[in-house]
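What you see is the complex with one protein chain gone and the rest in place.
Presenting subunit A:
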Amino acid sequence: MTIAMSSEAASKATAQPKQPAGDWGYPFRRLLEQLLVPVAALLIAATGFAIFLVFLGTSPLDFASLVWRGAFGSWFSFQNTLQRAAPLLLTALCVALPAQLGLVVIGGEGAVVLGGLAAAVIGASLSALFPPLVILAMAVSGALVGAFWIGLTGWLRAYRGINETIASLLLAYIALAVFNHLVEGPLRDPASLNKPSTLPIGEANMLGSLPGMNIHPGLVLGLVACIGFWIVIQRTSFGFAWRVTGGNLRTALLQGLPANRLIVIACALGGACAGLAGMIEVAAVHGSANASLAAGYGYAGILIAFLARQSPLGAIPMAILLGGISAAGGLVQRRLGLPDATVLVLQGFIFVSILASETIYGRFRWFQPRGTA
């Protein structure tokens, strides 16, 4: 795994310094390449999906205009989009942070449900206390449980040599089973008849909306986390150590970097983000932990992180894009009579196209550094 991703990271690292003195335009062209390639890939995916729709006898233009209206067209729909993007920002970090060290962690869903469950239990048992304190305790417990769960994946990878992709996935399935067992058994609120849930955290302890908007504060938390981790990765020596470890493990070890510990830390931080996503869903949307928590945020996070090429900053527009597509899903379903899986098909098209576009980077001379002849 490390080596599979390291060649890409290494080429990214070596592409930068070879900049001849006269080539002042190179940084801009490099930025342009990084923007144009994903946009082109998105356009190709959209074209492929349009052909798919035409074959089904649906007008792609109708579809596109409905997605626009349902996702971004009005302030009301855009708030819905942002609301849906909030947990995705955090679950994307659960993939993007370990990815800095060359790891592919795909079990964020487990951290989401267990983090949410821990937050719900803490919230319900402390519900009589001062609300901000309760929310803080919920956030801490959600983050800790998430950090433990994905940190365990990192530990297994670093100290036991177990592939982190498979380990995180297995742990996610185990987490879901534990979650279902606890929610339907020992932790079930006897009053929740149709939909087994834990005890409610209480109306007073719910997160409200941001002033003047119908969006919960989870969005701010997600944005701060994305920007913060981008700064950590790009601008601190700690983040640099991650990137060195991801780029070339041997170099990192020769430099005396504690590679194994860094792996566990990055995984735990990513897991803390996913656990927070679960806590926010509980504290801002559901009010208790129930099956709605396993809505696939963890899996959508994988998609977003890869779309953003593992950049925490790039995850922001991609989360909003995917949040918008899912926000428009209901409208598309009702107006065009398409099944709800349409969104899934579109996501599949986008994902395949973006990943395939990875091969384009560096293929066009125009984007490359130029010698001063």
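Here, a contact is a pair of C-beta atoms (placed from the backbone, for glycine too) under 8 Å apart; a residue touches a chain by one contact, two chains touch by 3 or more; residues count from 1.
Heads up, the rule we're going with is that contacts and distances are computed from a predicted model.
The chain absent from the displayed complex carries the UniProt protein name "ABC transporter permease", chosen from "Class E sortase", "ABC transport system ATP-binding protein", "Formate dehydrogenase major subunit" or "ABC transporter permease". The chain omitted from view is touched by exactly one of A:Leu36, A:Ala137, A:Ile174 or A:Leu210, namely A:Ile174. The omitted chain makes contact with just one of the residues A:Gln79, A:Ser127 or A:Thr165: A:Thr165.
Residues 1-5, 7-8, 104, 106, 156, 159-163, 165-167, 169-171, 173-174, 176-178, 180-181, 184-185, 302-303, 306, 339-349, 351-352, 355-356, 358-359, 361 are the ones on subunit A that touch the missing chain.
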